[in-house]
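What follows is one structure encoded as structure tokens, with my remarks underneath.
Every protein chain except one is present and positioned as in the full complex.
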Amino acid sequence: MHRIFLNSIVLLVGLFAATASFADSSTAHDGVAPSAGNAAAAAAVEKKGFIADYDNIFIVKGGPEAKPTTEIKPLEWNWVDKLFYNPMGWINSFTDQLGPEVEQPIEFPHDRHAGDPGKVNPDGKTGDGINCMYCHTFARRSLTAGIPPLRKCIGCHQNIPSVRDTPRIVKLFEYWDAGKPIPWKKVHDLPDYVRFNHERHIQRFVFKQERPYKEVCGYCHGDVASMTVARRQRTLSMGFCVNCHKKNHSLDSTYTKAGHGPNDCFMCHK
Amino acid sequence: MSIANLLQNWSRYRDTHPYGGAKPHMGYKWAMAIDMDICTGCNACSVACYAENNLAVVGKEKFLNGKSMHWLRIERYWHDTPEPTDPLQLTAYTASGAGKHFPDQGAHFLPIMCQHCEAAPCETVCPVGATNHTQDGINSQIYNRCVGSRYCLVNCPYKVRYFNWYNYQDPATENVWPEPLNQQLNPDVTVRSKGVMEKCTFCVQRLRAVMVDARTEERLVREGEVQTACQQACMAGAISFGNMLNPDSRVGKQWIEQGVNIALDVQSKNEHVGDNTPKRGYRILENLRPYPSVMYLEQVRESSV
Amino acid sequence: MTLKIKDDKPFLRDTSKMLWDGEPAHAEVKDMSPHISFAQITSDVVNSLENPRPIYWWAIAVCVFMIAVGVACEVYQYRTGLGVSNKSNTNVWGVYIASFVFWVGVSHAGTLLSALLHLTHSDWRKSVFRYAEAMTTFALMTAGLFVLVHLGRMWQVYYVMPYPNERGVWSNFQSPLVWDMFVIGTYLTCSSIFLYTGMIPDLAVFRDNIHDGWRKKLYTFLAMGWQGTDRHWRNFRVAYLTLSVYLIILAVSGHSVVSSDFAMSQQPGFHITSFPPYFVVGALYSGNAALITVFIVLRFMFRYEQYLNMDVLRKLVRLTFALAMIWTYLHLIEMATVWYGHDTAARDQLYFKATGAYAGWWWLFNFLAIVCPWVMAFRRWQTNLPVQMVLSLLLNVGMWLERWMIVAPTLGHSHYPWTFDFDQWPSFVQWGILFASFGWFALLILIFCKVFPAVSMYELKELNYARKVEAHHALVGEPATKGAH
Partner (left out) sequence: MSKRHLLALFDSFDEAGEAILELRKAKFKGFDTDHDMIIKSPIEHPEFERVLGPKPVHVQWFPLFGSLVGCTFLFILVSGAQANFFEQLKGGKPIVPIPINLVITYALFMLSGVFFTVLGLFVCAGLPARRVPLYTSRVLDDQIGVLVKADEATLPAIKAIFTKHKAVEFQEEAGK
């Protein structure tokens, strides 16, 4: 009885924390002076409604039903780039771009969580089709995508008794009981001195262009929904970024602003 | 892409020079105005810059040796106007503190940082293209591209670039941030290693943060949404910074008010003799035509009132 | 060889006597004596590979020591940071860039002698041009080292090169430093090719005369099967002529581009239109002075007294004097344009040079580079080896100071008053690396002269043949016609 009470409090706190983390999404960045503009900005955010509310998290814009999934295609190379201007990038596009296998404290099964519900995974179970941004909540509003806090895992797994005794979940609760965070290892480790911005990419491609999130996230991260432990799929080198930034990504035919990514060094290096 | 670039209109990818030409700065032109009548020379801006931008505190010895790293320096000029022959002006002259010795002598303070020139002399000479002009009018400095030829500093008329003569983050040689102090480093700003050039960036990490937010919300950055560290620290409010293209911005209004046009190297305000409104705005070394983005407002001297 | 001269007695080789006395000024010494036979030229040059004077090995040891000093300084600077060389944020360039310009300058004399004087059929150059051409290559290699030493992050120097890279980023083609990289790289490549191409017939002689060891393999490979057939010579003549035309243009454009490092900047004192010709002539001047130094050293070390003789030295000294006068004119003109110009910053800069922290060095350089060469105007000193040795070294010191005076005081007094109070005296690291550069250059020259023909055998034979024909006609009484072309 005591334990159920405690757990329900934890669940409530967890839910509150998760909700709060969505609510404060328009907070200005550090170092920005508070101004009258921020309230208006927050209002604009509310009105636009491009940040999904908690209830509809599984069907945020850009979910699987938004548009038919297109294949994750490699970069397109024209012959001039191949021959003269970026032969190394072209050659690299043939080679194995897999990153090293990272050994995580808990082998988090991405396929079980994010996989297609209709598809059977190697372990005999189907995926749950959870949106990436359900756990990596910071991706749509900050530089980093963020690793979910432990309470987020517990928040769900508290209520899923069927898998409670599997070794990975046991380990998860061990961390929880010890009150320690899980020491996840970084998989997509960019080179130093470069600051990739998740927010702009997610906002533009998932929320503005309404592309499927699997395609958008998968462009750099690969088909994570079919992996257990995530592994780096692309070189994530500067040429990888630059080649994409040179392409035209106009939102539509009436969109007059530059269709390509920013060509400004100060955007990523500062 | 490349052949197409050659055949297409290249100006699609860049701005025309200088500001005010056929193409606007994609909605932004960051600029600054410093009112030296308000400036007290308290050095708070310089200290704020040290804190914000992870500047190395090199110590007295290296500072005197010319290896200082302050992106914003306060220059002090003593008032040494010759004594006027006209006795009527003598009172004002004495009041200004001119002609006296140290404690009573009048001083002028000039905070100077990278002027973010529209036609920056440093940009064209960098062999590796480490310093460029961004579309919003900032002179960028990319540390990981810099090879340290120091040509940009040679060509900078203001000498506001600072070279990393030592590895200030290396505990073995020059430990500027010993153990607990490294916690105060700003994570948004690269800690520079030896052999690269650095300079004022108009606190680009703050600018980019608000610009990203604004872009997400499909608007432009509002006036007052972003401040540079020096602006924030200036207790007197001598520094104004903002988007010059924004009609609400204080800095844009100041530039217009003072009759300083960023696209001119000789300001028309100097030619209107009949105009009685006092115009104090000027830019340093304008005649070299770098078209700097920082305007200074002259100190009002008692002798001229 | 059938000598059509009656009194064909062997030339006296009393080298010990000839060493420092020189030949009497009144003697009618030609640039090449007709009394030498072709075979003797071959044997003299081939022998120079084997038995240089003992001082050669001492010189090698000294050079290695000098390099060791510089390497130690560079390792210290590399590990600690450029700050140990004691430059400051106003005086950012200093000795390294000055030495870079100096060494690029030294390289120009070789091209002048080997290419320009080849086109003008100045036959006296034939004994000196080979080592001069080698000096070109080695001086450029030394200059390249200074670029590396100067860079803050030398391990990323490849960023300057425009190569198709994965990042899609290119070097900035608008920067004079990139032009430098292009032009100096081209100059180094082309002068090496020119040096090698001109050496092919001589390498074939070495191949035929040396019968074992690694050198035999080296010469066999490098000579490329040269056999002196008419087809070889015919094509060689045209190719060599074409190469020398290219080299002249390259040398002029090379130092012009180096000067644009300075002239293209806004710094008062650098921003001077007359810099390109000023630099090119200054380069020829200092290069010729260095040539005289090496002339005297090689003449002694490798017993080349018959070939590097007094007549050649006299012509070399006269050439140097002429260049010194042209340089003086350009130097004065440069100051005059600043003096009468409207640019107050540049004028202040000139005042600062003459009266500021570097005034002593500035006046010393003016004395060494303008007044000292007048010694060369006197015939009696022109062939005096000790005088020329000291003088050529002094001129080189003066011309190095000239480059240093372009770099250091100028940066110490810019547009902006903030820069005015810093005068940086270079630390031992800068001096050590400069010291080592001379050792490095000398070592390369010494090794070259021991391994490759330091004087051109086939050109000497051509000269010798021409002189023989002249002597024959003088004897027989026929009108002298041109022997070799």
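The chains carry the letters A, B and C, assigned in the order they are written, with residues numbered from 1 in each.
Convention: a contact is a pair of C-beta atoms (placed from the backbone, for glycine too) under 8 Å apart; a residue touches a chain by one contact, two chains touch by 3 or more.
Given the structure is predicted, the values throughout are model-derived calculations rather than measurements.
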item	value
Selected residue (touches chain absent from view) among C:G225, C:G341 or C:P417	C:G225
Option touching the unshown chain, where C:L116, C:V169 or C:M199 are the choices	C:V169
Contacting the left-out chain in the complete assembly, out of B:V47, B:I74 or B:A119	B:A119
Selected from B:N132, B:Q169 or B:Q258 as touching the chain missing from the view	B:N132
Residues of chain A in contact with the chain not shown	80, 84-85, 242, 246, 263-265
Missing-partner contacts on chain C, residue numbers	1-2, 37-39, 42, 162, 168-170, 172-174, 178-179, 182-183, 185-186, 189-190, 193-194, 197, 200-201, 204-205, 208-209, 224-239, 242-243, 246, 249-250, 253, 257, 458, 461-462, 465, 484-485
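What we mean here is this: only the chains that are shown with their structure count from here on.
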item	value
Chain-level touch network, classified as line, ring, star, complete or other	complete
Most distant chain from chain A by Cα centroid	C
Core chain by centroid distance, with centroids computed from Cα atoms only	B
Chain A and chain B, separation of their C-alpha mean positions in angstrom	38
Mean-CA-position distance for chain C and chain B (Å)	46
Where chain B touches two or more other chains, by residue	145
Interface hub residues of chain A, defined as touching at least two other chains	84-85, 246
Of all residues in chain C, those that touch chain A in their complex	164-169
List of chain A residues in touch with chain B within their complex	26, 28-33, 35-38, 40-41, 44-45, 48, 78, 80-81, 84-85, 192-195, 197, 199-200, 203, 246, 258, 263-267, 269-270
Residue ranges of chain B in contact with chain C within the complex	62, 65-68, 73, 75, 77, 112, 121, 124-129, 145-151, 153-155, 157-159, 161-167, 173-174, 194-197, 285, 288
